[in-house]
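Notes follow the structure.
Every protein chain of the complex appears in place save one, which is left out.
Chains: A and B, in written order; residue numbering restarts at 1 for each.
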Amino acid sequence: MKITVKDVEHVALLARLELTEQDKEKYTQSLNAILEYMDKLNQIDTHDVEPTAHVLPLKNVFREDKLHRTMAKELVLANAPEEEDGCFKVPRIV
Amino acid sequence: MSAQYEVVIGLEVHAELKTDTKIFCSCPTEFGGEENTHVCPVCLGLPGVLPVLNKKVLEYAVRAGLALNCEIASFSKFDRKNYFYPDLPKAYQISQYDLPICKKGYLEIEVNGRKKTIGITRVHMEEDAGKLVHGGATIATSRYSLVDYNRTGVPLIEIVSEPDMRSAEEARAYMEKLKAILEYTGVSDVRMEQGSLRCDANISLRPMGAKEFGTKTEIKNLNSFRALQKAIEYEIERQRDILEEGGKIIQETRSWDEGKGVTVSLRSKEEAHDYRYFPDPDLVPVVIDPQWVQEIRDSLPELPDAKRERLVQEMGLSEYDAGIITGSRALADFFDQVVAEYNEPKMVANWIMGEFLRLLNANNLEVAESKVKPRSLAALLKAQAEGTISGKMAKTVFEEMFETGKEPGTIIKEKGMVQISDEGALAAVVEKVIAANPQSVEDYKAGKEKAIGFLVGQVMKETKGQANPGLVNKLLKDKLG
Partner (left out) sequence: MDLYKKTAHELSSLLQKREVSSEELTRSVLDRINKVEEKVKAFVTVTGEQALEQAREIDEKRARGEAMSPLAGIPMAMKDNICTKGVTTTCASKILYNFVPPYNATVTEKLLEAGTILLGKCNMDEFAMGSSNENSGFFPTRNPHDLSAVPGGSSGGAAAAVAADEAVFTLGSDTGGSIRQPAAFCGVVGLKPTYGYVSRYGLIAYASSLDQIGPLTKDITDCALVLNVIAGHDPKDSTSAPVEVPDFTRYLVDDVKGLKIGIPKEYMGEGIDPRIAAYLKQAAAKLEELGAMCEEVSLPHTEYALPAYYIIASAEASSNLARYDGVRYGLRVEAEDVISMFCKTRSQGFGEEVKRRIMLGTYALSSGYYDAYYLKALKVRTLIKRDFDQAFLKYDCLLTPTSPTTAFKFGEKVNDPLAMYLSDVCTIPINLAGVPGLSLPFGTVEGLPVGIQFIGKPFGEGTLLRVGYALEQNTDLTKPKAQMEGVI
């Protein structure tokens, strides 16, 4: 077993997911199967290999410090699940 | 028995860069504004949007790094710092993790006449978050909060110091110097009260002579120099008390409560912090051209330390005056501009240190908000030097200049304050005073030099203070032989 139910609980908290006991069991099982498969990667030595984060060798992509039009306020809030006084409203933080 | 502890302080300072637009989109960075009006799909983190780096942000970060004696990275990249919070629209902050744009710098502070070098670990670029307005009095008592994303995506640099400070005074001196340097380089407004300069302090204590650091706490919400100093002083005492009672410091984040003058724990129910940094796949690396760095270096203005040195060495100012004047770029520039018009640096310094700062402080104004312009102050000092007005008159005129912004010449004319420097006009008054004060004339002739002062005073009184005192003195002496 690579990961336990406890690991799954920790990861779920980090990812802000709420899991039922049944979910936890299920994910522990399927994640273990997947992670075991991932172990295949340890068969190759990558000691001297540079990681590839980008396939294209791009660098220094910039924009100029120029203002553009901002969004109409009603469009900003159009998708808001809840709003008040021109702001997005959320339940208490702590 | 009270053990001797050494205080260890490091500061993490966030400065908003004063670019026109945000770091990854073209929205304005302007402070304030109606809620959620300085936003676009990119800074709102709508599904599908992508960031593009504002070149000016990179330039300003390099500029700040150079002013802080940092090495500029030849290769740098952006990373995502992942955490959930309602003011963070993408639920990650674009920041820099292992390859910051600047590292290994330092600045110099002076506390109680002792100079000390404080190391700067790194300077990196990142985006600011939005603002929460709580429905109740505090975050803890609110049933809901409102989110305004205007500030989201405003460019920041985070400047992380080495744990080199050993007292609250040193921390304050570091912060003041850092603020001055950032202001001089022109990269930030450095307005602590508006939040464009923010500071978190890491504080720990260890037994004198120990090599290992003690457990630290991080203090947030330090939005003035005073708060910084008071909070650190409080936290040092709090930790010392715990240690002396044999207790243990809990590593935690605490907040400075300005009203109560205490730091309070910010422990939340979720303590699983793991930011899962990884390179942002939406942004490409930055490769810095040394030629460009040199151009930025060449364009740096004279920085506070060098300027202070120049004011002392070349202009004869005291260390103290030079320190105050160069402590803010606005004040230093003001000084330079007055001296450019009226080349008597010490006199100019006296006026700035005296009347100018007194009135600014009394009215709670910034240098930039002053109605008195450098050219006007220079004109006033010239008028005084030429004898058009007396020193006392000059102060009266300056107060009016400060209040109304009028030119000194106008005020002098309006008030009819012109000094009488005409010998003919004064001779009659001098005759009259001599005739009216025979005793003093006797005393003077008997060798009491002081008596002349009384006579000068009488002439000034007769002329309602408009006589040129130097000339009166000369005329009296001539008459009395």
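The rule is simple: contacts are C-beta pairs under 8 Å (C-beta built on N, C-alpha and C of every residue); 3 or more make two chains touch, one makes a residue touch a chain.
Note that the coordinates shown come from a computational prediction; the quantities given were computed from them, not determined experimentally.
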{"item": "Residues from chain A at the interface with the omitted partner, ascending", "value": "3, 7-8, 11-12, 14-19, 27, 30-31, 33-35, 37-44, 46, 49-56, 58, 61, 63, 71, 75-76, 78-82, 88, 90-94"}
{"item": "Where the unshown chain meets chain B, residue by residue", "value": "41, 44-53, 80, 82, 84, 86, 89-92, 145, 147, 269-270, 274, 276-278, 281-284"}
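The rule we apply is simple: only the chains that are shown with their structure count from here on.
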{"item": "Contacting residues of chain B [partner chain A, same complex]", "value": "19-21, 25-28, 34-41, 44, 52-58, 77, 84, 86, 132-135, 139-140, 142-149, 268-270, 272, 274, 276, 279, 281, 283-287"}
{"item": "In the complex with chain B, residue positions of chain A that touch it", "value": "10, 13-14, 16, 53-54, 56, 58-68, 70-71, 73, 76-77, 84-94"}
